[in-house]
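Below is one structure, written out as structure tokens; comments come after it.
Every protein chain but one is kept in place in this view of the complex.
Lettered A and B in written order, each chain numbered from 1.
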Amino acid sequence: MDAKLKRNYILTGVAVLILALFLFWAGKNLDGYKIQILNLIAVNIILALSLNLIYGFTGLFSLGHAGFMAIGAYTCSLLILPAAQKHAMYILQAPMWPFSVMHAPFFLAILIAGLVAALFGIIIGFPVLRLGGDYLGIATLGFAEIIRVVANNIPRVTNGALGLKGIPPYSNLWWNYGWCLLTLYVIIRLVKSNFGNTLKAIRDDEVAARAMGIDTFRCRMTSFVIGAFFAGVGGALLASLITTIDPKMFNFILTFNVLMIVVAGGLGSITGTVLAGVVITVLLEWLRFVENPVTIGSLTLQGVPGMRMVVFSVALLFIILFRHQGIMGKREFNWDWFLGLFRRRGEAR
Amino acid sequence: MSDRRIVLETKNLTMRFGGLIAVKNFDIQIQKGRIVGLIGPNGAGKTTCFNMITGFYKPTEGQILFEGQNISGWPPHKVCSGGIARTFQNIRLFHTATVLENVMVGARVRQHTTWWHALLGLPSYWKEEREIRDKSMYLIEAVGLQKLADEQSGGLPYGAQRRLEIARALATDPSFLLLDEPAAGMNANETQELMGFVKDIRSRFDLTILLIEHDMKVVMGICEHMWVLDYGVTIAEGKPEEIQANTRVIEAYLGEEFVHDA
Partner (left out) sequence: MSLAMFVQHLFNALTLGSLYALIAIGYTMVYGILRLINFAHGEIFMMGAYFVFWGVTLFHLPWPIAVIGAILVTSMAGIMVDRVAYKPLRNAPRISALISSIGVSFFLQNFAIVVFSAIPRAVQRPDWLVKVIVIDKIRILPLTLVFPVLSFILMMGLLYVVYRTKPGLGMRAISKDIETSRLMGVPVNRIIAITFGMGSALAAASGIMWALRYPQLQPVMGVIPGFKAFIAAVFGGIGSIQGAVIGGLVLGFIEIMIVAFLPTLAGYRDAFAFVLLIIILLIMPTGLMGEKLEDKV
């Protein structure tokens, strides 16, 4: 048993090393567009893992991810933008103290962004986590909309509808994949612990969980707040990755994309989320071509605006109608299965 | 025998839903280490009593004293950590979890380490997690499900689900156990086995047990004392042989004609 554990640790270490080598290679050899996609994959995985913790493992149907992302993105951006740049950018009204002068190194800024999002998670959690099912969904959606409207209306903090521009592009493959691995570690540890069993128990049968002495509200809150933290982190990384944010960006479509990854990967499957994070990010980028003019030989096809999201929503409908357990269902990758794959092939030979 | 300490006592326990009185002036005293029963026709208010004792309903009136402490109005999780565990009439397992996970969740109420210990990977966390796993395996063996430990609980046969529910309740380290129709849906053999099992866990885990049951064989076979509810009112109380001879009970169960015919 212990030898197996040691073997798994070594294999995981090797996998991380391979990922690091790949990132090193990618940073040197791939063009900016491909690197951007790799970055988006990492950020989307972080966001989807955090939603999967909230929804897939704890059964809280939350549609508030865009709100937490907005909080994370604004917090981090305001912390890494130099004071002079902020003053120059805020043309509606001068930035308010302490937002005008606060500053932090990137890592700390991301951490604070996550913590602020988590704090909002606690505040919003008190009223809404007592609700069940779809009411929770609509209430968290409402929270995200409120955040968006407020961001639009406090120009002294957020620069209002103009948004923030020229956010320092510190975010790179190492930061993104570093945070992605950290998120993965946290979620796996949580889910595999007895606390994780408890979250799943609450999802399966809340009444029975309460009868077993579990303070279900507190457990739900913990899961929700940890999820909010990583949504904030994801938003922070995204802001530094795309360098321009405004309130309009954090609308329901953003939550929808994350939800799509979670549903497609399989609710309650970490492996599924990672897989779907890769597939859907690539698919979303690839689908941009249907909106751009395409030239085939001498024939130029006009791109169709809106087609990308049409295809995307039809894909979601297909998944939910025909395979609503997602790619992986509740199954997970593990090394035994992976090694078994080779062993079986070896025997066949 | 009668000088045993009283562990659970209810005083004037009453539950109203709107205008409907589900349970009225429910008064019981249960001595430590007893197996006692609560019987009555369908809809008599038995499960309502369970729900009041375990905190799922807040009694409209009256008190519940457990180990001398008034626990009426406590939320269910607090009642459970206080030492009262229960099972459900319509088995409520965590159906996507394995047998082992179900029991481990039961043990969580006594766990000291929590999520952040897990994240930091503290030695105390690993140690306790292992202890909980061992304790859960022990309980699974005690109910005879060791071969099914890694099976998904939703797919177990009916009898095994009942046993698992009891193992899960035992994992909370209760001193008082409420069983809601443990023999429901069991055949004669299984029922016989269950009776032995209930007696066995009482002595093994030092429990006091209150059970709701329809199967008179079970009730008469293992209960040392019982209360009979009808339309929310306690119509009789006593030892099994006293209840068997009580005309009001026979009336409630079989209708008046039977009494007259007899």
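Everything below uses one rule, namely that a residue touches a chain if its C-beta (ideal position, glycine included) is under 8 Å from a C-beta of that chain, and two chains touch if they have at least 3 such contacts.
Being a predicted model, the structure only gives us computed values, none of them experimental.
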Listed residues A:L30, A:L115 or A:L131, member touching the removed chain:
A:L131
Of the residues A:G142, A:P168 or A:G329, which one touches the chain left out of the display?
A:G142
Could you tell me which of A:A26, A:V101, A:L182 or A:V207 touches the chain that is not displayed?
A:V207
Quickly run down the residues of chain A that touch the omitted chain.
61, 127-128, 131-135, 137-139, 141-143, 145-146, 149-150, 152-153, 206-207, 252-253, 256, 259, 263, 304-310, 312-314, 316-317, 320-321, 324
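Please note the rule applied: only the chains that are shown with their structure count from here on.
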Could you grab the centroid distance between chain A and chain B? Build each centroid from C-alpha atoms only and quote it in angstrom.
43
Mind pulling up the chain A residues that touch chain B in the complex?
186, 189-190, 192-195, 197-198, 200-201, 203-205, 207-216, 222, 226, 268, 330
How about chain B: which of its residues touch chain A in the complex?
54, 56, 75-77, 80-81, 85-86, 88, 92-97, 101-102, 104-109, 111, 114-115, 118-119, 121, 125, 129, 132, 168-169, 171-172
